[in-house]
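All protein chains of the complex are present and in place, except for one that has been dropped.
Here the chain labels run A and B in written order, and each chain numbers its own residues starting at 1.
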Amino acid sequence: MNRTDWETVIGLEIHAQLTTRSKIFSGASTAFGAEPNRQACAIDVALPGTLPVLNRGAVERAIRLGLAIEAEIAERSVFARKNYFYPDLPKGYQISQYELPVVKNGTLTIQVGEGESAYEKTVRITRAHLEEDAGKSLHEDFHGMTGIDLNRAGTPLLEIVSEPDMRSAEEAVAYARALHTLVRWIGVCDGNMQEGSFRIDANVSVRPKGETRLGTRREIKNLNSFRFLQQAIDYEVRWQIETLEEGGTVQQATVLFDPERGETRVMRTKEDAHDYRYFPDPDLLPLVIDRAWIEEIRANLPELPQALRRRLVDEHGLTRYDANLLTASKELADYYLAAVAAAGQAIAKPCANWILGELAAKLNRAELDIGESPVRPEHIAALVQRVHDGTISHAGAKKVFEALWTGEGTDVDAIIEAQGLKQVSDESALEALVDAAIAGNPKSVEEFRAGKEKALNALVGQVMKASRGAANPQRVTELLRRKLTA
Amino acid sequence: MPAIDLDRIAELARIELTPDSAAAFRADLERVLALVDRLQAVDTTGVAPMSHPLDLPQRLREDAVTEPDQRDALLALAPAAENGLYLVPKVIE
Partner (left out) sequence: MSAERLLTSSLRELAAALSEGRTRAEALADAALERAQSLQERLNAFITLTSEAARAAARAADERRRGGNVSLLSGIPLAHKDLFCTRGVRTTAASRMLAEFVPPYDAFVVERLAQAGAVSIGKTNLDEFAMGSANEHSHFGPCRNPWDTSRIAGGSSGGSAAAVAAGIVPVATGTDTGGSVRQPAAMCGVTGIKPSYGRVSRYGIIAYASSLDQAGVIARSAEDCALALTAIEGFDPRDSTSLDRPAEDHAAALAATDGRLDGLRLGLPREFFAVEGLDADVRRAVEAAARTYESLGARLVDVSLPRAELAIPAYYVIAPAEASSNLARYDGVRYGYRAPDYADLDDMYRKTRAQGFGDEVKRRILVGTYVLSHGYYDAYYLQAQKLRRLIAEDYRQAFDSCDLILAPTAPTTAWRLGEKDQDPVQEYLQDIYTIGANLAGLPALSHPCGFDAAGLPIGCQLIGPYLAETRLLLAAHAFQEKTDWHRQLPPL
């Protein structure tokens, strides 16, 4: 039998917890890490007679995301009840959006891979809808009972659903990362995956190459790291292909990924799928969003990563690779932009080099975020300027950077002064040294005049030595050349 | 009218029906559904469903924390609670 070539098809559903202070339908706090049930108010525990009131902040964040993915913001969307029994679901239903979501038809362009084989891809986002999170079941044993903590119940979520546009685990990870960057970039989600602020469900199917119909999918639930996303898809794809090649069939199912064993296992199959009995929530009226509000939010939206990347390449002259690195987070991009604003766009590239080189290495070693860097963007700007205008050498700049990092100094010029790093560029000051070098090294002078370029280096070296490294080597070279060819 | 899958409905609603009560409930449900089946005769082509008597947009609340910690008062209402948690029979995930 011929071996079939298989194509993988992946769509992602991502639950992003929104950064509101209070819950989506109650005034209880959403702060992470409180003692169990201290942030579960009467509405969150569904006491009789309590009613939901929608949080403006949650809607505002949904609109912000919608604009960032160039989606349609529904003028009218509807909250529905999704009915099922589970102890972490206090009302016996989840308030979600079903037929009419707040955000529809967006796109996100992602970069896949690095170097020569890198490519861009646009992933379609079907919809993003607002809903409330459930509480948590704590599975440690309380005399054979399970404990329920409802602090998380009612935390606002935006469920962002992509089309099945991804064709490999790598693409899925690139999309998830890009969305992760974006939600943090626009401040709608803190992106903390350990705390469950950004959770991924992956719908995975395979089909023979060339086939246009989709294969039967299995949904991998609740992946909370990009590494698990990659591993879970890799496993799932392998399993589905093996199953099909052995003549079996894939059944629609919801599966969980076990990171310890690196396997997925079935949670429930389609046969026991819930009948959620969605219907419009009669406690809530349709969410109507007027154009003026959308435009106000649009006006306050920061430049988005994709646009900024393009600008860094086209206007700042950076490589695509560096532009990608600098736009990995809003904080880093803002840092870079602040440095360039102070330094001038003409020397943007050395700013980028310092930030992605020296600074990134230091931060990495010290396990600090860019926001915690003791070296500020204006320091980078001043440093690059001083190198550019010849005040200090690259070696000198490294010393200045070190002093800034350790806190030994906070002003670039003061450090240059204090450490005597200033290069001598003044011709009158250099002339005597240059003359002395010419006089004291006739052999090198002769060789240079005979056409041996390298001999000039020796002369420069002599001047540098005599100046104890303070002379500006470029100036010295120029001066020597002029005098010797005069 | 198709036969009512009462077991499935009761399971979705999480209501245990004894064999005796199931027969009575089935008879009642059949009567009620016969009543509401009168709806089927009406032509509603082009009519938009009306899920609410108010034709108004949803009002929005400012994003502010207004609910204080009431855990002790709320947990006191629970049939079983311990260590600040509601207790339920073991959940198997």
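Criterion: contacts are C-beta pairs under 8 Å (C-beta built on N, C-alpha and C of every residue); 3 or more make two chains touch, one makes a residue touch a chain.
As the structure is a prediction and not an experimental result, all values here were calculated from the model.
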For this session: Can you work out which residue in A:Asn83, A:Ser373 or A:Thr391 touches the chain that's missing from view?
Result: A:Asn83
Seminar exercise, completed: Absent-chain interface residues of subunit A come out as 42, 45-54, 81, 83, 85, 87, 90-93, 146, 148, 275, 277-279, 282-285
Seminar exercise, completed: It is residues of subunit B that touch the chain not shown, namely 4, 6, 8-10, 12-17, 21, 25, 28-29, 31-40, 42, 44, 47-54, 56, 58-59, 61, 70, 73-74, 77-80, 86, 88-91
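Throughout what follows, only the chains that are shown with their structure count from here on.
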For this session: Measure off the straight-line distance from the CA centroid of subunit A to the CA centroid of subunit B, and report it in whole Å.
Result: 41
Exercise. Across the complex, what residues on subunit B touch subunit A?
Worked result: 12, 14, 51-52, 54, 56-67, 69-71, 74-75, 77, 80, 82-91, 93
Seminar exercise, completed: Listed in rising order, the residues of subunit A that touch subunit B in the complex are 20-22, 26-29, 35-43, 45, 47, 53-59, 79, 85, 87, 137-139, 141-142, 144-150, 267, 275, 277, 279-280, 282, 284-288
